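All protein chains of the complex are present and in place, except for one that has been dropped.
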Amino acid sequence: MSDERYERGRALLDRINPENAARLEENLRDVAPDMAGYVFAFAYGDIYSRPGLDVRSRELATVAALTALGNAPLQLKSHISGALNAGWSREEIVEAIMQMAVYAGFPAALNGLYAAKDVFGEIDEKRQR
Amino acid sequence: MSDERYERGRALLDRINPENAARLEENLRDVAPDMAGYVFAFAYGDIYSRPGLDVRSRELATVAALTALGNAPLQLKSHISGALNAGWSREEIVEAIMQMAVYAGFPAALNGLYAAKDVFGEIDEKRQR
Amino acid sequence: MSDERYERGRALLDRINPENAARLEENLRDVAPDMAGYVFAFAYGDIYSRPGLDVRSRELATVAALTALGNAPLQLKSHISGALNAGWSREEIVEAIMQMAVYAGFPAALNGLYAAKDVFGEIDEKRQR
Amino acid sequence: MSDERYERGRALLDRINPENAARLEENLRDVAPDMAGYVFAFAYGDIYSRPGLDVRSRELATVAALTALGNAPLQLKSHISGALNAGWSREEIVEAIMQMAVYAGFPAALNGLYAAKDVFGEIDEKRQR
Amino acid sequence: MSDERYERGRALLDRINPENAARLEENLRDVAPDMAGYVFAFAYGDIYSRPGLDVRSRELATVAALTALGNAPLQLKSHISGALNAGWSREEIVEAIMQMAVYAGFPAALNGLYAAKDVFGEIDEKRQR
Partner (left out) sequence: MSDERYERGRALLDRINPENAARLEENLRDVAPDMAGYVFAFAYGDIYSRPGLDVRSRELATVAALTALGNAPLQLKSHISGALNAGWSREEIVEAIMQMAVYAGFPAALNGLYAAKDVFGEIDEKRQR
């Protein structure tokens, strides 16, 4: 699967979430090694690379959707991290998550906020080391 | 409930989705007249009015979330309309909806695209009259 | 499947939602005739008939859950009707549905209210005839 | 946000779930301090305080809905605790959760029962100390 | 996007659901013309074409999942049709849908059965003409 779509997606993910690409490959190596390739080639190489919407806006859309769905805390945390790297401030991300209380209920929004708190805390901890 | 929060929210909704406020009040009059007030005061007066994230970004987050949840086509259509009024192009909105194929699956994204197609068609029809 | 569980469930459903039992059998006759029996025997004969919680409370729990899930408008309408027959007032049912805005978001609650409006309207129409 | 709605909601939550209010404020302090205020003012000050449905019934509706949604175990546990404080017996709460097998499937109901088991166990442990 | 993946996926979809490919292109032409290509290339060209699981088993998995999710009736109907074309009998499809009562609740299963009834009815009607 090392075609143009794969390379483009992998490069994009390496830019906005450098740790995520490696971790995904590592996690999937034993169980479904091709799956990481689909994430790179389809999610990032096809969709995120489309010119009609900038990557920064795409990351906000994803944080909102994963907060609302409420069943993928690991992926939400990856995308909160990605949204920071794409140029959103912590405050803006927190606002988008809080807003999901209106569309998916308070529990989904609260759990999204706890995910954001974890991500921010991990970043602060790394910086202090 | 005609307090400051209500007035602020109602004014905001009248600006980004002028038809929606009136329709909501009309739809709820017989069954739950206070509910429209909560939408105005809480959703728009409290949340959308918070300064930490602009209304344009908030509308994109909502379109993404409602597409992903996939169980509120009426409200998704209202917010596609709101996203247009908040300054997003049709292409940008379509991109955000397509992107939900990655996070909520193709059926949710396809149904979101059909909702967008309906909204765009209704706008074009009004213009031609 | 015409055992004790079936008979007990069928009798209970006939008491709280007389139209529902017949309509369910009619709808399923061609496609999955045994399915109506499972609804009667398991849902009503086993679960709703358990002595630990009264049927009136059970109907409120079901209206709340179906509003929150937001993907079964037909069944929600049946249970709004069932909740009325089990002794809840229209106002109480509307309150429980509105409350779901807190736990599942405003779109789910609004769509639940529109379902209630439909059910109340159908009842009023029948009465006037 | 220390207005009448906030005070009324806070007082209500302190009555039915005294630990929850403090824990919520603590959890949100760093990440989204205003969010606790929305829970107090909107969820409890506006919605739970409405006279059309008693708080005891509201807690049952919430336990049912959170069990059915299945994506907010922390909040479900808080409301199982709240339902006990609002006057429901353990048996009644267990019955409402079991019933969700009919509307949201056995896995959601089983996970709701495990949440109830945790809450009951924590209460028993506190009593024994 | 007329690469090998696209061609392989399109050919596969034309084989198991000949009407679906054309209808999808038609529905998306105005709003998101590239989206049909992603369905062909990714869903069918990448995933369904993988040798590790036969297409017949894949269609059953999809019918089960879409019944359980309960928010995509159009796509569920397409895949009930696809499951028939892939070699499942009506009875087997109905059994898989009924089974979802256990995992996603009776309302989701009932709505899945009504979708199957519609599909079977449309097929019978075409045959009689």
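For clarity, chains are labelled A, B, C, D and E in written order, and residue numbers in each chain start from 1.
Basically, a contact is a pair of C-beta atoms (placed from the backbone, for glycine too) under 8 Å apart; a residue touches a chain by one contact, two chains touch by 3 or more.
Since we're looking at a predicted model, the values are computed, not measured.
J.: Write out, one label after another, the shown chains that touch the chain missing from the document.
T.: Touch partners of the hidden chain, whole complex considered, are A, B, C, D, E.
J.: Looking beyond the chains shown, say which of E:Leu13, E:Ala68, E:Leu84 or E:Ala115 touches the absent one.
T.: In the complete complex, the chain left out is touched by residue E:Ala68.
J.: From the listed residues A:Ala11, A:Met35 or A:Ile123, report the one that touches the chain absent from this view.
T.: That would be A:Met35, which touches the missing chain.
J.: Would you indicate which residue among B:Trp88, B:Phe106 or B:Phe120 is in contact with the undisplayed chain?
T.: Touches the omitted chain: B:Phe106.
J.: With the full complex in mind, choose from E:Arg10, E:Arg58 or E:Lys77 the residue touching the hidden chain.
T.: From the options E:Arg10, E:Arg58 or E:Lys77, the contact with the absent chain belongs to E:Arg58.
J.: Can you list, in ascending order, the chain D residues touching the missing chain?
T.: Touch with the absent chain occurs at residues 69-71, 94, 97-98, 101, 105-111, 113-114, 116-117, 120.
J.: Against the chain that's been left off, what residues of chain E make contact? List them.
T.: Given the touch definition above, chain E has residues 42-43, 47-48, 50, 52-53, 57-58, 60-69, 75, 91-92, 94-96, 98-104 touching the missing chain.
J.: Tell me, which residues in chain B touch the chain that this view leaves out?
T.: Given the touch definition above, chain B has residues 68, 100-108 touching the missing chain.
Heads up, the rule we're going with is that only the chains that are shown with their structure count from here on.
J.: Is the contact between copies chain A and chain C built from the same residues on both sides or from different ones, judged by whether over half of the numbers are shared?
T.: Here the answer is same, because the shared fraction of interface numbers exceeds one half.
J.: Which option, A-E, C-E or C-D, should count as the same interface as B-C once over half of the contact pairs match?
T.: It is C-E that reproduces the contact pattern of B-C.
J.: CA centre of chain A versus CA centre of chain D: separation in Å?
T.: Result: the chain centres lie 30 Å from each other.
J.: Roughly how far is chain B from chain D, centre to centre by C-alpha average, rounded to an integer in Å?
T.: Taking the average C-alpha coordinate of chain B and of chain D, the gap between them is 29 Å.
J.: Suppose each chain is reduced to the average of its Cα coordinates; what separation in Å results between chain D and chain E?
T.: Comparing mean C-alpha positions, chain E is 40 Å from chain D.
J.: Counting only residues that touch at least 2 other chains, which ones in chain B make the list?
T.: If we look for residues of chain B contacting two or more partner chains, we find 34, 38, 42-43, 47, 50, 66, 69, 71, 75, 94, 98, 101.
J.: Counting only chain pairs that touch, give me the topology of the graph as line, ring, star, complete or other.
T.: complete
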